[in-house]
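Only one protein chain is missing from this complex, and each of the others stays in its spot.
Now for chain A:
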Amino acid sequence: MGLTWRLALRNLMRNKRRTFLTAMIISLSLTALILTDAFIEGMSDAMVRSATRLYSGDAQIHHRDYLAQREESLAIDPDPFLEKLTQETDVSGYAPRVLAFGMISSAANNRAIQVSGIDPDREATVSKLRGAIRDGNYLDSDGPRTQILIGSRLADLLEVELGDRIVVSVNNQDTQGAEQQLFRVSGIFHFNARALDENTAFVLLPRLQEMMGLGESVHEIAFNFEEANQATQTDRPIWSRLSTDTAVAQGWTELMPQLATMLQLSNSSTLIAAVILFILAGLGVINGMFMSIYERTYEFGVLLAIGTRRTSIFRLILAEGLVLAVGAITIGAILGVVVTATMAAVGIDYGNMEISGVSIAEVIRPEYHINQYTVLPVWVLIMTLIACVYPAVHAARIVPAHALHKSL
């Protein structure tokens, strides 16, 4: 080991308590950063899962103008797309849907809602509707045409129970008039997501197509990837394969730009937390190093007097900072693993809190990410070295004649 490193290590061991406390500032900063990042990762994933895997799907195919205009006449022929989706190996499930904005009425109340016509078997490969049924049964393709699933909040608002009759009115594209049909509540679902539980009803796909006069056309084909993050990769060839002159396939980042923005903001919050922690930890390191330097002013005077260059003094202080940082980062990373694992085991239940219109329906658990143990420690190391520059410059600029004043 070179003399500079030996000196650095031994100087740090001179005042073990101060070194320990300074190291803990760095360690706990890294641990806090790791935990913050792990929590943001976990929350982001939970939000995306809530937004996509609950009902919407990782991606959807629509008529090119449908999302902008929401015109119910802008429907697409599903067959060519369903055939292509069958051949896509990365696609785990897909479901055609007809979407209508209509009125739902019970004996007690009525409400404007979105009615979705679905293929029950295909829908189960994309959304969690089947698992969300709280009372009654999931839709049966071979069952009565009058089956309807309504959300738990909607059932409360309409004051209906299983088997009760309700009337659904939608616009018929052929007649341009309202089409009313009687349904019986066959199931009540509870997604634990307000928008779905209060404003949505599901009926059989052919039934709604018939009511709306759409023939075999649908408004939407939702599909999931084998891996959820595949939907965020906009350069994948699948998007062009599933798009035509009249229809376009889009991932959730394009379908829900507000969510994508929100996740970017979450990353920014990690950055802000990091900057604040860096400043606080940096000040702690500067303070610790200055205390150490002030105690050794006479010693630096001796070192300079016997011919040590100022750059060597500067390097010595940086070496002390580097040794301190490496030790502290090791401790911080270990603490980060332990704290993240503990928090992941316990989880944080936000109790169906809505963020940017997305209900976080599950317990949030911090998630490990390679960056937490590579990028963040490097940043903490750089921060520590930057914090050491000021004391190092101060030490290097000590005037030996002044430092040795007591002696010479």
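The rule is simple: contacts are C-beta pairs under 8 Å (C-beta built on N, C-alpha and C of every residue); 3 or more make two chains touch, one makes a residue touch a chain; residues count from 1.
In this section, contacts and distances are computed from a predicted model.
Of the names listed as "ABC transporter ATP-binding protein", "Branched-chain amino acid transport protein AzlD", "Cytochrome-c oxidase" or "Transglutaminase family protein", the one that matches the UniProt record for the absent chain is "ABC transporter ATP-binding protein". Residue A:L7 is the one among A:L7, A:M24, A:L67 or A:M291 that touches the chain not shown.
Contact with the chain not shown here comes from a single listed residue; of A:T146, A:S243 or A:T308, that residue is A:T308. In the complete complex, the residue from A:W5, A:Y298, A:Y368 or A:Y390 that touches the missing chain is A:Y298. Mapped onto chain A, the footprint of the missing chain covers residues 3, 6-7, 10-11, 13-14, 298-299, 302-310, 312, 400-401, 404, 406-408.
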